[in-house]
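Note that this complex is displayed minus one protein chain, with the remaining chains in position.
Each chain gets a letter, A, B and C, in the order it is written, and its residues are counted from 1.
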Amino acid sequence: MIFATALMLMAAMMLMLVRLLRGPELYDRVLAVNSFGTKTILFLCVFAFLIGRSDAVDIALLYALMNFIATIAILKFFRYRALDVALSRTRRRGETR
Amino acid sequence: MSELLHMLDILRPYVAGIALLSGGVIVLIGASGVLRLPDFYTRLHAAGVTDTLGTLLVLLGLILLSGFTLLSGKLALVGLFLLLTSPAATHAVANAAHKAGLKPRLGTVQSQPPLDASGDPS
Amino acid sequence: MNGEFLTPIDAFTVIDLIFMSMLVVVGIAIVRLKDLFAVVMLSGVYSLVSAAWFVSLDAVDVAFTEAAVGAGISTVLMLGAMLLTARQAAPTKPARHWVALIVVCATGAALLYATVDMPSFGDPLSAPNAYIGLEYLKRTGPETGVPNVVSAVLASYRGYDTFGETTVILTAGLGVVLILGLGGPAIKRKKTSAAKAKAAKIDQSKILGAHHVVLRVVSKMMIPVIIIYGAYVQFHGDFGPGGGFQAGLIIASAIILYALIFGIDAAKEAVPPSLVRLGAALGVLIYGGVGVINLLLGGNFLEYNILNPTHPSHGQELGIMFVEIGVLVTVASVMLIIFYGFTSRQPDISDKDW
Partner (left out) sequence: MSSGIEFWQYLVGHFNYIVVIILMMTGLYIVISTGNLVKKLVGLGVFQTAVFQLYITMGKVTGGQPPILEGVHESAAGEAATTVAEHGEAAAAAASHGEQAVQATVSIAKTMDEVLVGGVLYSNPLPHVLILTAIVVGVATLAVGLALVVRIRESYGTIEEDELQEANYQHAKGALS
């Protein structure tokens, strides 16, 4: 049961890989990378149960936290072609809306 | 009351198994959708929607399997963070594609050029 | 070669094989693609798959590090470099292709010939597994009281080695500073007229403000959690996967995310470059300082037993903790030095070329 789920998740990962390689748009690739990350997180959770050790869940947690940094970085570079612009504004001290 | 709890405890692995397998199937369906659907926006739909449900089901199954431990807490956190970031990332991709002028493919399949010619940003 | 051991074929072998084939597919795709954006994304996926495979190979600490590197920092660095260079690679010339193919085939054949003498996969009695690694496994529990053998070996048994690695990381940060400059202070940054015009254009197109409200809200929720998780990884590193290297990468990633969403100036206000420069050196100082304290107390360099003479294992725990803090400070600071260094450059490429 757990192993079957792991295999299904791996199959989904491979399908995502095919989409990642075929493109054709950059956005398709970004979508595939992001979705591939989600599937890897799930696989790591399931794998922790497969080997009976909880350590893999820590890595899944790390990916769940950090997976979208790369997605945002790619989109930002592709769209604005700059590292230093803000996507959003921080409120300065004393500033009211 | 305790009998009911006992019943639930017996049922737990079965419910967990059903949740795990259905979660896996949903993720797989979503992945094949991403592979087969004709243009970016439909693929986005397939990935975004099924990922959320599939993730929740798989993690629910695992939480049921592990019982009330530190591990289930971590799994719940994984689910929470995925629920936060995954739609945000999907939103960012969709927003960026829309802003860049990527047009969805409209109309029937027959009236469209083949797959590789579609989705030129204008 | 240990002839008796036969590698079993089981469910885990299937998982290993699937991961290996994914890695090969991604590697070949990197060869073929010319769009550098796609290449960078694929290298991110390559790192993700190898992290998952490392988990399957029991190397949870390594997987943790690979995940922390691959999920954010290396992708952002490569994108930053691409931004300042080019986004398309020129096609490979046929002559180069054939030369490369011949070299690769010859080298590969020689290496394959050498594998015959290598121990079988998973052999518990092979020379690497039955000798010094096993010794560390047996000694770590009684001598240091740290359950995570990797942390104990990293910070205690091979403490000299790790001290060297930390210094290498500091040196790499210094190298980037020498090549690209220090990044400058937050507000008084000199901008070229082209960059100013570009910033004005971006202002007009309503990128600032409430436009990316979803990203802003989600990032505001995630950044503190990422930093807290970094602290958890740091201080739980003795008991589970984690330690100074991973925590440093995670905390640096959180600040990079902040810079991506709120702009580099806001990030430089929150974490000033001067602080980062100080931190990079301070971490190595903490590491070396622990060693010097041991010397002053009458022990050897990095001999933590001396820190608590009645309970040597407590001294070990204390020493490992401080050393890991030094590693954390250096790694996080150097990653931010590098990030600031890349962001301080303005691209001089026209829209047409890029």
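Throughout what follows, contacts are C-beta pairs under 8 Å (C-beta built on N, C-alpha and C of every residue); 3 or more make two chains touch, one makes a residue touch a chain.
Not measured: the values here are computed from a predicted model.
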{"item": "Contact residue for the chain not shown (choose from C:Met20, C:Val217, C:Ala231 or C:Val292)", "value": "C:Met20"}
{"item": "Of C:Ala59, C:Leu295 or C:Leu318, the residue in touch with the unshown chain", "value": "C:Ala59"}
{"item": "Sole residue of C:Ala52, C:Val276 or C:Val334 that reaches the chain not shown, by the stated touch rule", "value": "C:Val334"}
{"item": "Touch criterion as defined above, residue of C:Ala52, C:Ile73, C:Leu257 or C:Ile286 at the omitted chain", "value": "C:Ile73"}
{"item": "Missing-partner contacts on subunit C, residue numbers", "value": "5-9, 16-17, 20, 23-24, 27-28, 30-31, 36, 39-40, 43, 46-47, 50, 53-54, 57-62, 65-66, 69, 73-74, 77-78, 80-82, 84-86, 89-90, 92-93, 96-97, 99-101, 103-105, 107-108, 111-112, 115-116, 118-143, 145-150, 153-154, 158, 161-162, 165, 168-169, 172-173, 175-176, 179-180, 236, 239-241, 243, 245, 248-249, 311-313, 331, 334-335, 338, 341-342, 345, 348"}
{"item": "Touch residues of subunit A, complete complex, unshown partner", "value": "2, 48-50, 52-55"}
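As a convention for this text, only the chains that are shown with their structure count from here on.
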{"item": "Most extensive contact between chains (C-beta pair count)", "value": "A-C"}
{"item": "Rounded Å distance, subunit A centre to subunit B centre (Cα mean)", "value": "12"}
{"item": "Distance from the mean Cα position of subunit C to that of subunit A, given in whole angstrom", "value": "17"}
{"item": "Subunit B residues counted as touching two or more neighbouring chains", "value": "81, 85, 88, 92"}
{"item": "Where subunit C touches two or more other chains, by residue", "value": "212, 215, 218, 222, 225"}
{"item": "Residue ranges of subunit B touching subunit A (in the complex, touch as defined)", "value": "17, 20-21, 23-25, 27-28, 30-32, 34-35, 40, 43-44, 47, 51, 54-55, 58-59, 61-62, 65-66, 70-71, 74-75, 77-78, 81-82, 85-86, 88-90, 92-93, 96-97, 99-100, 102, 116, 118-119, 121"}
{"item": "Parts of subunit C lying in touch with subunit B, wherever the complex brings them together", "value": "212, 214-215, 218, 221-222, 225"}
{"item": "Residues of subunit A defined as touching subunit B within the complex", "value": "1-2, 4-5, 8-9, 11-13, 15-16, 18-19, 24-25, 27-28, 30-32, 34-35, 38-39, 41-42, 45-46, 48-49, 54, 57-58, 60-61, 64-65, 67-68, 71-72, 75, 78-79"}
